[in-house]
Each structure stands twice: as C-alpha cells, then as structure tokens.
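Note that one protein chain is taken out, while the other chains of the complex remain in position.
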Amino acid sequence: MTGPLKSTPRATEATPMPRTTSAQTRFPQAPRPERGAGTGRHLSFGQPHLPWWAGWLVAAVSAAAAALLSLTLGWNIAGGAVVAVVLFAIALPTWSVLVESSRAAKDRLVTTLVWAAFAIALVPLVSLMYTVLANGLGVINGQFLTYSMRNVIGQGGGIYHAIIGTVLITLAATLISVPVGLLSAIYLVEYGVRNRTARTITFLVDVMTGIPSIVAGLFAYALFALFFGQGVRMGFGGAVALSLLMIPIVVRSCEEMLKLVPGDLREASYALGVPKWRTIVKVVLPTALPGIITGVTLAIARVIGETAPLLVIAGSTDSVNTNLFAERMMTLPVFIYYSFTQPGVPAQFGQDRAWGAALVLIVIVMALNLVARAIGRTFSPKTAR
Amino acid sequence: MNRTSTRRVAVPAVAALALGLSLSACGAGNESSSSDQTNAAASSGATLSGTLNGAGSSAQEAAQGAWTAGFQSANSGVTVNYDPSGSGAGVEQFLAGAVSFAGSDAYLDDTQLASSKKVCGGKTAIEAPSYISPIALVYKLDGVKNLQLSPATAAKIFDGTITTWDDPAIKAENKGASLPSTTITPVHRSDDSGTTKNVTDYLHQTAPKDWPAQAGETWPFKSGEGANGTSGVIQAVTNGTGTIGYADASQAGKLGVAAIKVGSSYVAPTADAAAKAADVSKKVAGRGPTDMAMNVNRTTTQAGAYPLVLVSYVIACPTYKDAKTADLVKGYLSYVVSSDGQAAAGKAAGSAPLSGSLSSSASSAVKQISVR
Partner (left out) sequence: MSASTAVRKPRQRVGDRVFSNLTRLAGLAILVALAAVAIFLTLQGLPAFSAPSDKLGGAANLATYVLPLVFGTLLAAVLALLIATPLALGVALVISHYAPPRLARPLGYLVDLLAAVPSVVYGLWGLAFVSVRLTPAYAWLEQHLGWIPLFGGPASTTGRTILTASIVLAIMVMPIITAITREIFLQTPTLNEEAALALGATRWEMIRLAVLPYARSGIVSAVMLGLGRALGETMAVAMVLSASGVVTFDLISNTNPSTIAANIALKFPDSTGVAVNALVASGLVLFVITFVVNFAARWVVARSERTQA
C-alpha cells in the first residue's frame, strides 16, 4: 500500500469524490470526526514519524534565527516575524521530506501556510480594534449615549439621535431584504432549478452586488423624489437604498446554504406525504438556519456601516427623529463621517465623538451578531456540529 | 405543530416591536420630546416654530452647527437641518425648490441666477456672505518655522516645478532658515471643492506666468498627492515628511503655516487679515442690492490683508410662498449675518467675522425676505 502510494502520489487524484448535491450521503445525526486534534496524518504505521516536539523545535530555532538577523540588520518586529514564518515554512517541510515523505511534508507546509494566513488576518483585526478602542473608549459615557447633538457646540453632546436612526433604518432595511432575499433564494434552489427565470435571477443577483453604494442612494433619492417631490429626505428612503445593497448578499448566502441541505432530507419528507412548501418550511429552512443567519448578519453588518447612500437620502440632523417616513434622520456612519471631516474648532472634540460613535457602531453589530446566533442555536435542529 | 410555528414567527416579531417601541418612547436627554416642542415654543413666548432645511457647502458645516444651535436655543420650537452635501448639490437643490436656503462657496453664475427666478417667484435670489475663512498653506518640515512664500514660489511648489525644500527660490525668501534637501510632496484636495477653487484662483491671479491654469473646483494637475476633504489634507500633511498642502486656517493645528507675500511684506493667515481682504474686494458688477456676490481682490497690496480667503455665501429667496418658511428663513439668516452669529461661528469654526459694513449690508439684504 505504501509503495504505490508513495511512488505515485497522484494516483489518489484520479478518483475524485462524488460531489453532486442530490446524491449526498450525509446525515444530520452522523457524528463528525474530531477535527483539528492532530489526527490528520494517516500514514501507515511503518512510516517513520517526526517526533511530536519537531514543530516546536523548528519554531524556536527559526524565531531565534530571525531575531538574530533582525538585530544585526536592524529590522523592526514585523520584518523579523515575516522572516521567522518563512524560515519555519521552509525548515519543517524540509525536515519532514528527509525523515517522513513528500506527502507528509506537503501536509506540514500547508498546515503552516493556513495558520500563517490566519495569523496575518488577525493582525489588522487586532490593530483596528486597538485603534478604535484606544480612541473611542474614553469618549463613551452616559451622556454620550443619551444626548443628541441638538444645540451642542464644541465639547459634549452625544449620539443618541444617530443610534436611533441607525437602528430604525437598518431594521427597516432588514425587514425588506430578508423576506425578499430568502424567498428568492428558496425559489432559486427549490422551485426554479434549471429554469430560465431562475438562471437570470441568479446572474442578476451577482450583478446587483456590484451596485456602488452611492448609486443605490442616488437611485433611492430619484425614486422617492418621483412620489414626494424634490428634496425628499426620509429614513425609509435610506432603508430602501440599503435593501438594494443587502438583498444580493442575503440571496447569495441563503442560496448557498439551501443548496447544501441534503436532497435525502427533502425526499424523506416527501415520502412521508408532507407537501413541498411544508417540507421547505419545516425541514429545509431549519436545517439551513445557522448558515442563513450567518448570511443575514453578514448582510446587516455590511450595510449598517454604509455612509454614501444615507448621505444622499436620509440626510443629517442634530436632533432625534423617530419617524421613518418624514424628515431627516441621523445615522451613525453619517455622524462619524461628518464629525471627522468637519470637526469644527478645536478639531479634537468632533474627532473624539467620531471614534466613540465608531466604537458604538461596532458594538451594536457585535450584539446583533450574538443575538442572531443565539436565535439560530435555539431554533436549529440539534446536530453534532 | 401549529403552536411552535406561531411561536417561531411571534418571538422575533415581538422582539422587534418591543425594540421599536422602547426606542420611540424616549427622547434624548438634552431634548424635550418632539410633541412638547410646539408647547414649549408657545409658553416661552417665541414666535417661530417648525423645521427649516438648508443644504450646501461643507466648509460651512461647523459654522452652520453653531448658528443652528444659537438659533434653536433662542427659538425652542425650531429645528434647523443643514446638509453639508457640497456647494454644487446645495445650489442645485435650492434651485429645484428642495431646500429653503443654500450655502455655497461660490456665488451663483448668471445662468443659475436667472433660473433662481423660477423658484423665487420672479425675483432673483438673495446672496449674502456668511462665512469668511483664511486658507492656510500648511506644511510639515522639521526645524523650519515661519516659512515665507511668494505667490510665484507657491505656484511652482504646487505644480511640481520646485521639487526640493532647499531650492534657491525658497532659500531666497527664507534667509536664515536651515532648509533641508527633503523632497517636496504637495498635497491637494482630491474631491472637488470651493477651497481648491480659491487657491487656484489666487495662484492664477497673482502668478499667472507660473500658474496658467484657470481657477476651478478640480485640481488642474495629475501630479502630487490627493486627499479627501480638509481633514484628509491635514492628515496627509501630518503623516508625511516634506509635505505642503492647503486647508482652512482653523484646522491647521500643530502644522507649520506659511506666510504669503502681499505687496512687499509677508502676511500670515489670521481672521483679521482675511476680513481685511474681504473688505477690499469688489462686488460683482450688474447685480442688485440684495445680491452681495463679490470677487475677492487677490492682487491687493493692502498692508495686513490676506487675500487667500474663502468667501462662502448663504443663498435664499427674497419671497416665499408660505409665511412660516419666510419667517424662519428671515429669522435664521438674520442671526447668521448678525454680529452675534458671526462671533459664534468664529468661536466654533474659526472663521473671520464679517466686518461691520459687510454685516450691516448683509442684514439689510436678508431683511427683504417676505411672503408673496
């Protein structure tokens, strides 16, 4: 077994796995294998192995070498870290090739690269969070969260009006986009398989993701100006503009998630005489729910920070407005943008408020995220995942 | 089965409803709730109430914030909204009748003035200067303070002809300063703006040989560093080395500010110097008494005047269809051009208050606003 596999490692490629969704063999109750617990390397028992401490040793050696290099050549920490990772990614697979096999070496290389990608992705996250927290945390207090900017010059004031606006407009946009998006996704996956309308919709949804946000705002303005006359400003218009940006994300993610629901489940349900619509509502949707919720929260997160369309249609004001259908409404992104670009004198107060508002906006999105996940966990069928 | 499905729908719906209700139930800590506003106005004896909407110049935003606050404090039933959507957009909306007044960094051109008749009931619009701000040439160059520049040198720096700080032309004007050989990175606005138009106008008028490009909202070259908005320019100049840009003087912060050559001496951007330059400027010919459009005298040699200024206007109709709007516009704009309003803007936005004569003629122009 080892011989042929080792000499012709490509042999396994010739037998691709079945990958059609209709012939899925996954059962929701099936136990998942323990992932990531270091059980990946299933080579034969006779194969020589690197000792368990090999990774740590190589890591320590490459870190030391990189530190030495950066000290002598005067690089900064970032440069040293890059060198250390590169050294590690070369040294460990090389060792593995010598002792184990080229396949194991490749596996170790990929593992290193994948974790390196993850570490790189964390760098901006940490630095962003640090920047926002360091600048914004000091600003937030009771007054900042409960006051508006009405009649405030210079220091003081708050973002209550912008929080209200953001929550209401985003809520309205979600109420428009989720039903439309989810139902469209159901149509695409469950009803419109291989029909022309469905293919057109799929394609156009992709195109819709390319609407620049400011164009969505201009469109919403033009649309509402038709009905309410020139110069119309209302929160609901902002919600419509945001829906244009949200719907394609909701459709795309829901579509992918629905596609992943095994066909067996549907067929089992039909076999029990359950009508199709009830199968979709009772079996397909709950199975796909965690993924759908991820998609919807992603869509909300994507639009809640939109500035450009709201500048055009929702306008800006210093006072609280709780009516979605009349007059200007302040939102957090618009508030951040104006506070930062037109801070007044001295610039410090306005810019502090901008960072504080940015922090609040991120916290709101995170809270939404957690709530959505909690809902998802309550209602989704209990799987092993 | 039915009960569970009802619950599934009901729970999020109730949650959403509760959230919405709890939000609309309470107003901001510093505001009387909207239903009380009219009562409050009535009891305090103020006569004005309602919502007044304006849009336009983003340069005016901080000042408009101060005016809004001052006006709303005096008339608690009033809400003034100012969209700092840009001069062009503001004027366009005003001409379409979408907002009651506009703020603009440029006065209306003849076509716009003619089309203002349509929205203003046959009369042309009122234009009054409201916000005068010196534009500073800000730079970051370690060890160099009190940089002095003539218009010709400034033009050569901004168009990329002069590339290093130790250029003989700069040295000749800054005797005694130790200028390094650092490369100059000129920073300009990447967005269209009235500030750019005033800078290019100044350079074109004072150094036409070195700056042949006409004045315009768009930067005429595709070289140099572009940055979005005043704050973007400030940020770019601050982050770089050997950078120089232009921005409202009030936003310069810790950056170096160059003095520019006027006549035979160098003048730094101050509110007084800017007001002086506005005073020596001439009205645009052929405009009526309520149209105070002016061409800033860039080539003035008046001692102590700083001709690199931005003059921004408020634009309104002489007559409005309903009395409420007319009263609101009249009241608000009267406050804007009054000495109180100008002082408030000076404090909040660092602008130069209108001089006594400008302020009084602006006041009399705004007083004409009436109902038709």
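Every chain is named by a letter (A and B) in the order it is written, and numbering of its residues begins at 1.
Simple rule for what comes next: contacts are C-beta pairs under 8 Å (C-beta built on N, C-alpha and C of every residue); 3 or more make two chains touch, one makes a residue touch a chain.
Just so we're clear, the structure is a prediction, and the values are computed from it rather than from any experiment.
K.L.:
Write down which of A:Leu98, A:Ala222, A:Ala268 or A:Ala374 is the residue touching the left-out chain.
P.N.:
Looking across A:Leu98, A:Ala222, A:Ala268 or A:Ala374, the contact with the absent chain belongs to A:Ala222.
K.L.:
Sort through A:Ile90, A:Leu265, A:Leu298 or A:Ala326 and give me the one touching the missing partner chain.
P.N.:
Of the listed residues, the one touching the omitted chain is A:Leu298.
K.L.:
Considering the complete complex, identify which of A:Tyr147, A:Phe224 or A:Phe340 is in touch with the unshown chain.
P.N.:
A:Phe340
K.L.:
Please identify which residue in B:Gly86, B:Pro151 or B:Gly256 touches the non-displayed chain.
P.N.:
B:Gly86
K.L.:
Just to verify: which one of B:Gly224, B:Gly256, B:Pro269 or B:Pro307 makes contact with the chain not shown?
P.N.:
Residue touching the absent chain, from the options given: B:Gly224.
K.L.:
For the chain that got dropped from the picture, name the residues of chain B it touches.
P.N.:
Residues 58, 85-89, 91-92, 183, 185, 187, 190-194, 217-218, 220-228, 232, 235-236, 239-243 of chain B touch the chain that is not shown.
K.L.:
For the chain that got dropped from the picture, name the residues of chain A it touches.
P.N.:
1, 5, 12-13, 16-19, 24-26, 30-37, 40-44, 76, 103-104, 106-107, 110-111, 113-118, 120-122, 124-125, 127-129, 131-132, 179-184, 186-188, 190-193, 195, 197-198, 200-201, 203-216, 218-219, 222-223, 244, 247-249, 251-253, 255-257, 260, 270, 275-278, 280-281, 290-291, 294-295, 297-298, 301-302, 304-308, 332-333, 336-337, 340, 354-355, 358, 361-362, 365-366, 369, 385
We adopt the following convention: only the chains that are shown with their structure count from here on.
K.L.:
Roughly how far is chain A from chain B, centre to centre by C-alpha average, rounded to an integer in Å?
P.N.:
Distance between chain centres: 39 Å.
K.L.:
Give every residue of chain B touching chain A within the complex, in rising order.
P.N.:
That would be residues 5, 8, 11-12, 16, 19-20, 23-24, 27-31, 34, 51, 53, 58, 61-62, 65-66, 68-69, 72-73, 79, 81-85, 93, 96-99, 228-232, 250-251, 253, 344, 347-350 of chain B.
K.L.:
Can you list the residues on chain A that touch chain B in the complex?
P.N.:
It comes out as residues 143, 146-154, 157-158, 160-161, 164, 167-168, 171, 175, 229-233, 281, 311-312, 315-322, 327-328, 338, 340-345, 347, 350, 375, 379.
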